[in-house]
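Note that one protein chain is taken out, while the other chains of the complex remain in position.
Our next item is chain A:
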Amino acid sequence: MELTLTINGKTETLSVDARDSLSDVIREKLNLTGTHVGCDHGACGACTVHLDGIPVRSCIVLAVRCEGSEVRTIEGTRGDDAMNVIRRHFHEKHALQCGFCTPGMLMMASDIIRRYGRPDEKQVRSELSGQICRCTGYMGIVAAIVAAADELAGEPAAG
């Protein structure tokens, strides 16, 4: 089947199978391997991308469903000022070790900050419960998101 979608601002027309997931197409047809696939059935959150501006799990979205849609992957966030602030706080707060979950964490983090403005630790933990990290124990990730949100809101970071 023919699929046309906008990926990171660029419109692409591809030939896909009906059964291809969005993550298959992103990684294998578009060679955007920053999107990681952990579980392939929507349990781990590693493959989270933005579909028409909202986070979805690309392993449980059919690619053909995305006809005409706008998809943003981690590669599409390089010039995004807010994401660069989040990324810096991930670095400073040791919010990653192996890095496998990180692209999904970042895509989710930017949505949490967009919706909450300045989320507190409890809100971040609750919102992140669908993103699995097997290295960090989440302390650094939660701290990074809270600190990034504070900085983006123009407020001095607490503590």
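Keep in mind that, in the parts below, a residue touches a chain if its C-beta (ideal position, glycine included) is under 8 Å from a C-beta of that chain, and two chains touch if they have at least 3 such contacts; residues count from 1.
By our rule, contacts and distances are computed from a predicted model.
Peer 1: According to its UniProt record, what is the protein name of the omitted chain, chosen from "Thiol reductant ABC exporter subunit CydC", "Molybdopterin dehydrogenase", "Putative hemin transport system permease protein HrtB" or "NADH-quinone oxidoreductase subunit F"?
Peer 2: Cross-referencing UniProt, the chain left out corresponds to "Molybdopterin dehydrogenase".
Peer 1: Return the single residue from A:54, A:98 or A:153 that touches the missing chain.
Peer 2: Of these options, the touching residue for the absent chain is A:54.
Peer 1: Just to verify: which one of A:7, A:64 or A:96 makes contact with the chain not shown?
Peer 2: In the full complex, the listed residue that touches the missing chain is A:64.
Peer 1: What does the interface between chain A and the hidden chain look like in terms of residue numbers?
Peer 2: 1, 17-21, 24, 40-43, 45, 48, 51, 54-57, 59-62, 64-65, 67, 108, 111, 126-127, 129-131
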